[in-house]
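To keep things clear, I will list the structure first and then write my remarks on it.
One protein chain is absent from this view; the other protein chains keep their places.
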Amino acid sequence: MLTNAILSGLTMGGTYALVAMGLTLQYGVSRIMNLAYGEFVIAACFAALVLFASAGISPLVALLVVAPAGFLLSWAIYRLLLMPLVRRAPSRGALEVDSILATFGMLFIVQGIMLALFGGDYSSYSYYNTPVDLFGTTIAANRLIVLAVALAVALAAWAFLMHTRSGTAMRAVAVDPVAAGLVAIDVRRVAAAAFALGGAIAATGGVLISMFLTFNANIGVVFTMKALIVVIMGGVGNVVGALVAGLILGLAESFVATFVDPGLTIAVTYAIFLAVLIVRPQGLFGARAR
Amino acid sequence: MTDRPVIAIGLGALVFAALAFVPYMVDGYGMSLAIAIANYTILATAWALFSGPTRYISLATVAFFGVGAYTVAVLGEVLPWPVVMLVAAINGCLLALLVGLSTLRLAGIYFVIFTFGLTELIRQVVTWYEVKVTSTVGRYVFLDIDQQAIYWQLLGVAALLFLSGYLIGRSRLGFALRVIGGDEMVARHVGIDTTRAKLLLFVLSALFMTLTGAIMAPRWTYIDPAIAFNPQVSFQTVIMALLGGVQRLWGPLLGVIPLTLLFDWLNAHFPNHYLLILGIVFMLIVYLLPQGVAGALARLRGLRSRKERASAAMKEARQ
Partner (left out) sequence: MRQMLRKHLGSMICAASLAAFSLSAAYAQDAVRIGYAVSKTGANAGGATTTTIPNYELWVKEINDAGGLKVGDRQMTIEVVEYDDRSSSEEAVRSVERLATQDKVDFILTPWGTANNLAVGPIFDKYGYPQIAGTSVTDMAPKLAARWPNSYWLLGTGGSYAEGLVDLLVKLREEGRIGDSVAMASIADGFGIELAKAGRTALQGHDFKLVYDKTYPLGTQDLAPIVNEVKALNPDVFIAFSYPPDTLGLTDQARVLNFNPKLFYTGVATAFPLYKDKFGAAAEGVVSLGGIDPNDEKVRAYIARHKEVVGKEPDRWASFMTYAGLQALQQAIEKAGTLDKEKVNEVLRTGTFDTVLGQISFDNKSRQVPNIFTVGQWQDGEFVGLEPADHPGAGKLVFPKPAWPAQ
C-alpha cells in the first residue's frame, strides 16, 4: 500500500509540476500573469486527440508538432498582444493588472474557439493505459511517461537557466528587468522567449495529460489554478521549486487518499499550500521580496 | 466648505430613495437585472474599499459571499430573518479576522493566490463536513422571499456601504490607508498602525460581501458548496472593479453597470458564441481604456480634475 501511494503520488505530482513549470517561466521571467494558461493546456489536449483520432498519430509523436506549435503561438501572442501592455505599463503593479485583464479576455477567446470547434462534450481516449509492474505494484504506463517527462523538462530547464548564456539572461530579467537592460540584455526578446518556452511546456503537459484525463473545452481554469498554486508554493520563477511543490502536493493527495480519507485530498492540497505561505511568504524556493 | 458632506450624503440619499421605486417600473426581467447590478455593485465596491487604497488584490470575495449564503441555507428556516442576517454578519467578520491575520505577511501575487487557496479550502471543508456530518451535499432553501424584497435589501446594504465608504474616505483611517497604498514602509515610519488599519478595512469589506451572499441565497432554492463558493464570483468582482477603477468610491460602479449589461446583451444576441465575442470585447476594452472607465472619465475632464486632485492631495497632506 505504501509503494502504491508513493508511486501514484509521484506520477500525479509530476503532472502538476509539468503543467506548473511553464507558468512559472511565464510569470517569473515575462511578468505576465497568464490566466489563459490552462486553456492552452486544453487546446493541446484537443490537438493530440485530433491527431490521434484522425491520423492515428501517437501522442508522443504528436509532441514533436504540438510543443513547437505552442512555442510559436505563445511567442506570437507575446509579441502582438502583450508587448503593447508591457510597453505602456508605468510599473510592475500596473502591468500585473493589465495582464490579468488581457489574459482574462484571452481565456474567453481560446475557450470560445474550442467550444466552436469541439462543442462542450467530454472527450477521452486511452493511450498507453497499459499496466507496468514496478516495485511490486502496478501503474499505468502513461502516468510514468508524464513523470519522466516532468523530470526531464525540469532538468533541461534547470541546466538551461544555470549553464547557458541565454538562461543566465533569463534569470537576470527575472530578478530585475531594468538592471538587465542596463547590462545589454535585450529584455523584451528574453521575455518573449520565456513566455514562448512556457507555452511549449503547457502544450507538452496538455498532450501528455490527454492520454489519461477526461477533458472538455471548459476545464482549462482548473489547470490554471492548480498551476498557480504550485508556482506560488514553489516560488515564482523557480523551475525546481515548481517541480518540488508539484511532487509534494501529488504525494500529499495520494497519502491522504490512501491512509486518511479521499474526501479530504483537495482540502489537504490547499491546507499545505496555505501553511507553506504562512511560514515562508515567498514560497519554498522564492527569493525574499525587497 | 463645512456643508459639503451634508450635500453629498443628501444627494446620495435622494438617489437611493429614487432607486427604491425601480420595482414599480420594471418587469420580472428588469428586476432580475437590477438585482444583478445591485449584487455586483456591493461586491465590487466593498472589494475596492479594501483593495483600492491598499492595492491588495483579494480573491476571497466569494468566501465571504458563500459564508453568508450558507448561513441562510442552514438557519434560514429555523430562525427569524433578521437574526439569520446577524449570524451571517458575525460569521463573515470572524472569518475575515482570521483571513486578515494570516495574510498580513504576504504581498503581491502571493496574497492573491493565498486568498484564492483559502476560499477553495473553505469550500472543501464545508463539503467534507456536509458529507460526513449531515450526509447531504446541497441544501434546499424554501424561503418565500420575492425579487422585490431581495432588491430592497440589496439596495439598503448598498446605501450603507456607500455611506461608510464616503465617511472612511474622509476620516483618518482613509488617509492612513492611502499612505499604506503608496508605500507601506513610509506609513509605518510616520506612526500608522498598518496592521490595525488594514484589518479593520478588510473586516468591514467582508461584512458587506457576507450580507450580500445571505440576501441572494433564497433566490436559488438550492445551495451547494460549488454554487456558494464559485470562484467565478471573485474573479468577476475583481474584473468589474478594476475595469471601473478602484481609486474612487464610485469607480467600481462604472465597471459593474456596463459589464453586466454587456454580458447580458451578448448572451441574448450570441448565445452560441458568447465567450468568443466577450473575450474580444474584453481585450479591446483593456487596450483602449488603460486606466479603467473612471480613469478615462477623469482624463476627459482633463486639467480641471488634475487641479482638483492636486488640491485634494494638499488638503490631505495638511490634515
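Every chain is named by a letter (A and B) in the order it is written, and numbering of its residues begins at 1.
Here is the rule we go by: a residue touches a chain if its C-beta (ideal position, glycine included) is under 8 Å from a C-beta of that chain, and two chains touch if they have at least 3 such contacts.
Note that the structure is a prediction, hence the values are computed from the model and not measured.
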For the full complex, contacts between the hidden chain and the displayed ones involve A, B
Among the options A:58, A:126 or A:164, which residue touches the chain absent from this view? A:126
Touching residues (missing chain, whole complex) on chain A: 1, 4-5, 8-9, 12, 15, 111, 115, 119-126, 129-131, 137-140, 143, 212-218, 222, 250, 253-254, 257-258, 261-263, 265-267
For chain B, which positions touch the chain that isn't shown here? 27-33, 36, 39, 124, 127-128, 130-131, 135-138, 140, 142, 216, 219-222, 224, 226-227, 230, 232, 264, 267-268, 271-272, 274-275
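Just so we're on the same page, only the chains that are shown with their structure count from here on.
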In whole angstrom, how far does the Cα centroid of chain A sit from the Cα centroid of chain B? 31
In the complex, the residues of chain B that touch chain A are 55, 57, 102, 105-110, 113-114, 116-118, 120-121, 124-125, 127-128, 131-132, 231, 235, 238-239, 242-243, 272-283, 285-287, 290
Going by the contact rule at the top, pick out the chain A residues touching chain B in the complex. 27, 33, 81, 84-85, 88, 93, 96-98, 100-102, 104-113, 115-116, 225, 228-229, 232, 236, 261, 263-264, 266-267, 270-271, 273-274, 277-278, 281-283, 289
